[in-house]
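With one protein chain withheld, the remaining protein chains of the complex are depicted in position.
Which chain is which? They are A and B, in the order written, and residues in each are numbered from 1.
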Amino acid sequence: MSITRSFLDTPFVRRSNRLRTFITAAWLGWQIESNWADPFLFAIYSIVRPVTSVLILVVMYSVITNGALQEPIFAYIYLGNALYILVGQVITGVSWSVIDDREHYRTLRQLYTTPMDGYFYLMGRGVARLIIGLISVLITIGFGIIAFQLPISIGAINWPMLLASTILGVLSLAAIGMVVGSLTLMLARHFWSLGDAISGALYLFTGAIFPLDVLPAWLRPIGFAFPVTYWLELARRAILGPNAAKFPTLSGFSDLELTGILAAITLMLLVFSWFFYRWALHRAKENGIFDMETSY
Amino acid sequence: MDTNLAIETNDLGRVYRLRGPKRKGDAKQLVALDGVNLEIRRGELFGLLGPNGAGKTTVIKILATLLLPSSGVGRVEGLDVTRDVQEIRRRISMVSGGETSGYGLLTVEENLWMFARFYGLDNVTARKRIDALLEVVGIADRKRTKISDLSTGLRQKMNFVRGFISDPNVVFLDEPTLGLDVTAARDVRGFVKQWMHDHPDRTVLLTTHYMAEADELCDRLAIIDRGKLLACDTPENLKHRLQREAIFNLKVGPLGPKPSRDAMIEAVPGVRQATIVEQNGHTELNLILAQEDVLSNVLAHLTRRGSSLISLEKREPTLEDVFVDLVGRRLDVDTSHHAEGEHAAG
Partner (left out) sequence: MLPAERVQKATGLRLFWYTIWARAYPRIIGSTREKSWLFFETVLPLMGTASYVFVYRAIGAPEAYTGFVVLGGAMTAFWLNVLWAMASQLYWDKDGGNLELYVVSPGPLMAILLGMAVGGILMTATRAVIILGVCSFLFNVSYQIASLPLLVLIFVVTMAALYGMGMMFASIFLAAGREAWHISNLLQEPIYLASGFYFPVKAMGFWIATFASVIPLTLGLDAMRQLIFAGDPTLGFLSVEVELIILLVLSVVFIYGAIKMLAKLEEIGRREGRLIERRR
């Protein structure tokens, strides 16, 4: 709380309603989502789920290749899956709070009658899961290095490129999360998290666990439209170095070109999510479903 | 065992273990009920009156088989609330104020049908009773409205229908008019009275912290505070206890700061109870005096204090006065010491 308060007390933040909303929502999300004093929750979200999801792929790979873990495709799959943890975490983090606030805490109507900015509120609520996701990514990669000798050397990582592409990647995911959250404003609560369902589906198009060339040619353009595809490629190049270039999908593009494409798509998504959120909120209020209870 | 008793409790007690933010060994406890003895006859509309946190809801939850007592015995129609759970459930129903039960995507009729089936009603009977009860509470035109589209008042009326649809022998009404507007609350009270009139062998246990509601509805009522039963009688007899005392409402000029002002009034010989409220630049005193002539002493004290009398009214005792007389404070003072809000101990 004290860190949050000192942030909130800085003159710049005090003047900006959006920044204030963002920081307060991030603090709230942290209180709700993460309880580091509870080793059980830490184990579930940061170790068990991510590690077992990557182990599914490891087993699939080993069954077919008789454990040829030194092949470049293994590092490709492993790393893609590890980084992909952020996709589910960020999209769900930003979008799930609509359901949680509406049907669990039942604070949605109170929140939206304060002067806060809903867009920045949802973005802020996603921060906690982003942090949890980042920790999971690090644990999963660390596990890969130790257990499967992934060819990663800390000293050889291109940190500026990794950092820049991850920031852009996370921003684009947050924008997708906003679109999903906006949709959620107009939908009933089903039994699962929409963010998780969407991130599971995007597995197919983003080259996370297999190179896009494997997809039929007519499906590939969908992958090229998603920012995650470029982020994963850039992050792999930054972490694996020349090994990442063994897969031809995006090998024709330089690092700078890929970063440019990622930045452009991210910007477009952010702009789109901004307007889409406002439209969805308007529609939800217009139809009187903004604070509906939809359990069944 | 008296077969004419619908509800009976002997030394009923309930202790909650409070869970703090950190799970330390020295868990705190909250005594929600402490040796409560009740005898409610068949056909009675019995009220439990007390402030928030008094233990009213805990009594209901124990009798409705949702909570086990920590000590003592509770019986519904002679059946033990700890052992004869299934048999009790066939005979009772429960409606709580501010209830949000049901599924938002279903209509009023569909939600009611679902609960009717849980009680074993066949299709035809369920539909007949739904129609009849919706008509009685005046929401027949909302039969096909999704419940997420109902106002608070209409939703509570639907909850009432749910409570009575299974033709229960004993109905527990826990603050049933909580949050309702005047008209809706009146309709709900009217329905309960009518139902009791039409079904003289049934029993209602009602909890409320609205004095007027308890006064209007209940054949007998018990006053409960901090888990203890303080009195139990008909509203008339309870008020009659204060018949020998004199009750006055005084409006006077400002009386100064709270502690000294309260002590000053209570120190006047013959003042049994005093509640004092500052309002718009004047002070309202509600006094229960041992006898009428004590009033002159009070007025003399006020004059010495420099406060002028604005108005004076002598009135008949109300249940509020009974409560103040028994407990020493007004009913609207929240005594819930259950700060974490985990349980509805009210």
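Throughout what follows, a contact is a pair of C-beta atoms (placed from the backbone, for glycine too) under 8 Å apart; a residue touches a chain by one contact, two chains touch by 3 or more.
Just so it is clear, the model here is predicted, and its values are computed rather than measured.
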Touch criterion as defined above, residue of A:I77, A:V90 or A:A284 at the omitted chain: A:I77
Chain not shown: contacting residue from A:P151, A:P211 or A:G241: A:P211
Candidates B:D11, B:D122 or B:D181 - the one touching the absent chain: B:D122
Touch with the omitted chain, as defined above, among B:L12, B:V36, B:L49 or B:A64: B:A64
Option touching the unshown chain, where A:L28, A:A82, A:V179 or A:L194 are the choices: A:L194
Touch list for subunit B against the chain that is not drawn: 16-17, 61, 64-68, 86, 89-90, 92-94, 99-103, 105-106, 110, 113-115, 117-122, 125, 128-129, 132-133, 136, 162, 164, 166-167, 195, 198-199, 342-344
Subunit A residues touching the omitted chain (full complex): 40-41, 44-45, 48-49, 52-53, 55-57, 59-65, 73, 77, 103-106, 187-188, 190-192, 194, 197-198, 200-205, 208-211, 214-215, 293-296
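Everything below uses one rule, namely that only the chains that are shown with their structure count from here on.
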Complex interface listing, subunit A residues touching subunit B: 188, 288, 292-296
Complex contact set, residues of subunit B against subunit A: 100, 103-106, 148-149
